[in-house]
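A single protein chain has been omitted from the complex, and every remaining protein chain is retained in its original position.
== chain A ==
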Amino acid sequence: MSDVVEKTLTALPGLLSLDSQPGSNKLSSSSKLGNLIRGITELTSKHEEEKLIQRELTSIKEQVSSPNTSMRQMKELMVRAIYCEMLGYEASFSYIHAIKLAQQGTALEKRVGYLAVSLFLNESHELLLLLVNTVLKDLQSTNLIEVCMALTVVGQMFPKDMIPAILPLVEEKLNHPKEIIRRKAVLALYKFYLIAPNQVQHIHNKFRKALCDKDPGVMTASLHIYLQLIEENPEGYKDLTTSFVTILKQVVGGKLPMDFNYHSVPAPWLQIQLLRILCLLGKNDQSTSEIMYEVLDESLRRAEINHNITYAILFECVKCIYTIHPKSELLEKAAKCIGNFVLSSKINLKYLGLKALTYVVQQDPKLALQHQMTIIECLDHPDLIIKRETLELLFRITNAQNVTVIVDKMLEFLRINKDDYTTIDLVGKVAELAEKYAPDNEWFIETMSTVFSVGGDTMQPDIPNSFLKLLSEGFDSVEEDRKLRLFAVDSYVSLLQGEPGKLPQRFLQVISWVLGEYSCLRADLEVDTVLRLLAKLLDMKTTSSETKSWVLMAMTKLCEGGAGVSVARGVYETYSSSLDTVLRQRAQELQHLSQDPELRARVLPRHTGLEPLEVDSSLSFLDGFVSEALAAGAAPYKPPHQRQEELAQAKALSLEPYGLSLPLSMSSCSITDRQSPTLLSISSGLSGNSNDLSHKGGLRLDGVKRVWGREGYLAQREPAEESAHVEVPSTLRSPSQQGVADGSHSQTPTHTPTPEPELEKQQLASSLFVGLGSHSSVCLMGKSEPTPQRFRRKARSPASSSGASENVSHSLVSPPITVDTLMCNNLLDSHITSEPDVSPLEQTPPLSLGLAAANGSCDEELPDSDVKGSSPSLIGDDALVAADPAPHEEPPKDLLLSSYLPAELSGLSHSEITPLSSDQSLDLSACHVHKEGDLVLVVFIYNSSDSDIQQILLELDSEELEVSCECDGAVGGARGHSVAVCQYSLSVKRPSVHVELVGTVSYQFPVGTPQSGQFSYKLPLSSFIRPLTLSTEEYGTMWLDFSHDTKQNLTLISDDPEPLAASLSVLKKKLQLHVVEIIGMEGIVACRLLQDQPCLMHCRLHAGTLAVWLRSPVPDLPDCLMYFCQRALQEH
């Protein structure tokens, strides 16, 4: 406050001259409020102000409680009390008097009373109940103004429980002859709908009436309600689309009274409201969208006047056009509009233009490309808000090629940003991008370090958690993991040697964990040094006790041998008497373990690497202890959810307990352990080849940001070889050749050299927008496509050996890109400038000037060249993948064979018929048929030879499956050119994501030697899943019985208004699950594995993801099912 007062004082001289102005004539020097305000302005300190206000409040208090105070005086007192409250001083004694004033005063005093009430109290204040009666009385008043006041206060605040008391009266007002009353009544009802939707359910048809009210004002008010209703349930109001369109048409056509015009635009706010509603209605609905095309076009056309409010309408139009089912004509116009916004010199319009771009960039990345120069300018805009909006836009278009530049820009912004909220938001985004697209280890670690130091302690805790998880779980290549960790250790040691006092606590925790865990990787780094660095952290005053316990844990892991013991003793002496029990505990551990190397080696085995710890999750080693305790009379343990269940048994269905699912992220405590618990779920799958999506490895990587773990590092094996090819042309070609190559790609080769700053921007542009639009929008939206990562190849080139010479075409086409990328590295990315092959370019500034000019102008072209550059490698990938599944037989045969399906199976759904094996005389194919209670494998044996085969013997075997023969034995004959069919019934012995059957076929021609062949057949576990129909109660009891469970957050189908229902219906459709019930944010689903092994699923919406919890009596089944759920939702 005091600074405001100071400002006041400095402004005084100028303001004194105001005295002669007309405004001040109206002020009363004798009025008490006037005196008060004058008194306040004359003060010089906050303290004096406090004293003055307290005095004032005391005097108000005296007067309000005096019985002699008239209502009119009371009104005056209330205004003063309002003023005091506004300054932040409590005047709670006056609340009750405000209510009294509203109750007893005449119209004018009543108004002040109501005003004071609405300013003093909040919706849940208990005194509000005292107002109900007054409101009730006023609603029935014949005085319109009193009714208005009552409705206003109802709209502002009204106790939820008392709505029924006044609801009929408010409803009645919908038919009031005065339109202002009707309008206020509509808004009051809307308010009721917001705070208690159930209570106004019965009057939805009255809302419709309000929509058709002859007064446009009432209709406008009702749109508030409809916007809300439609947002919640667009399907329910599709029938109103035509009405809304008609209304908008009339408004746009100027059919409303002139009164509604604002700057000669007809009812702009009404238009905006309508456009928003149409936008909601037309989303994902072609037929509805078609109704509105015409009026949208009209709106776009009419909104021509150069005024703020027309831009507001245009903006809504554009948003609507991009949201509803697309129509190319309109899109074109909308794109032009966005262009106008972005290019506008008015900063507010620019802001909206960026917003619009961000909104549409996923559908139309080219648009961003068109405006790249403007976007670059916005990046350097002095207004932080604009800057941030630009970064948001860039975030949406980030890909593997421009990630370094964009992240650089973001970090740059973070360093100057002061707003906590923005920091948290942006830090999360940087971390996300870094994990997804990191071009190399150094960059990743450095970026994360910056994130940690900038993000400080405000950032989301899951950022450090997932970072550590990433480090500990590693990727496919052990060598890469080692390098990453080594680099982390190196950079952290040097950070600690600097000024660790400045680092945030979270970062220190990360550092100490990493050092504790991996500093042993660096052989030349003495344990002693690390220990001393860590000990230094302990001594710092700023270190929090949580960090200290992380540090102590790290020291425990490290200290061994002579020096360690002495350090440990020192620390122990300090902390063994600490008041913090956790610290004391850690110090004790440190002390004991450092003295007992043997114990230490057992507790904290070194070099465990990636091998997961075997953990007895059932804690069976405690059995003895437990049984003893039980024998001694202890109560048997009940899991928390069971306890809650019992507490909440009164309710029919209480999903609360499931809701308490533990967060997936590691708790700070668990991570200090040598291996994080989440690591346990990473079984041997990690070491496997995760190239194959269907492999186990894919399943278990829960929680990890997949892209880095998979595509990111996956690509790394190839780059080592490929980099050679990419490298060769760019280094061997002379710079001038490169220039030519690049120039030939430009659309306007005659581009004149641009001045230096302009040039930089263009280079920035080319680096920012590289790759954009190249892989179509899919890439941008999915963000998960394994784009070939050139950056990585560059960065790693020195280490690469000249590998195999695959993909020659790649190297032929890629030079332009390489040059381009080099350029941006060169000028923008300091991390990579040290590369040897960049330097030639640096040394030839005139050339790079020309180059960049060409670059800037050839951006339109870039996507094309990019496609060319990447397509060969994509094809290469495809070929790899394609080699995996068995080569496809000619399709007609499939058709043909399916006619041989046994009659009782022919109506059921079956898988594609896949060939198993073939030789000169026998072709084996198979498919599986989904029966309700069974899965049947049908094997077709086609005898392609001319002679008959008497005896065919099929033997099937599987580790995971139980195979029983259904037909009359596998034995039979097949005539020449005919098909024999065998059926097997399959059931699962041991769940696994994919189950495999191996079989041998042996046969003999009448004449000749016995022949035999082998084959295998693979099918997904999901084929064995059937819906399980049960009631919610049954579900509840079963849930508690099952012991094997797994939890994971899955991606939600977010483009649907009801993400939970949509996601569940996808699962239902794809996996044949049975949705038992959906209650609010939670859903329960059941299924069974053939034959009759149930698996229950509980889903909950949580922070934009679907938190899934699976339980089953069968081990591994939840894990497998989780995999399929994940796949199903991802594929959707």
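Observations on the structure shown:
As a working rule, a contact is a pair of C-beta atoms (placed from the backbone, for glycine too) under 8 Å apart; a residue touches a chain by one contact, two chains touch by 3 or more; residues count from 1.
Note that contacts and distances are computed from a predicted model.
For the chain that does not appear here, its UniProt entry gives the protein name "AP-3 complex subunit sigma-1 isoform X2", which is one of "Auxin-responsive protein", "NADH dehydrogenase [ubiquinone] 1 beta subcomplex subunit 4", "AP-3 complex subunit sigma-1 isoform X2" or "AP-3 complex subunit delta". The missing chain, though absent from the display, is touched by one residue of A:191, A:429 or A:557; that residue is A:191.
Checked against the full complex, the one of A:315, A:467 or A:940 touching the unshown chain is A:315. In the complete complex, the hidden chain is touched by one of A:217, A:326 or A:339, namely A:217. Considering the whole complex, the residue from A:53, A:252, A:278 or A:352 that touches the absent chain is A:352. Contact between chain A and the absent chain runs through residues 1, 4, 7-8, 11-12, 15-16, 18-31, 33-34, 37-38, 40-41, 72, 79, 82-83, 85-88, 90, 107-108, 111-112, 115, 118-125, 144-145, 148, 152, 155-157, 180, 183-184, 187-188, 190-191, 194, 217, 221, 224, 227-228, 259-260, 262, 267-269, 272, 276, 308-309, 311-312, 315-316, 347-348, 350-352, 382-383, 385-386, 388, 419-422, 425.
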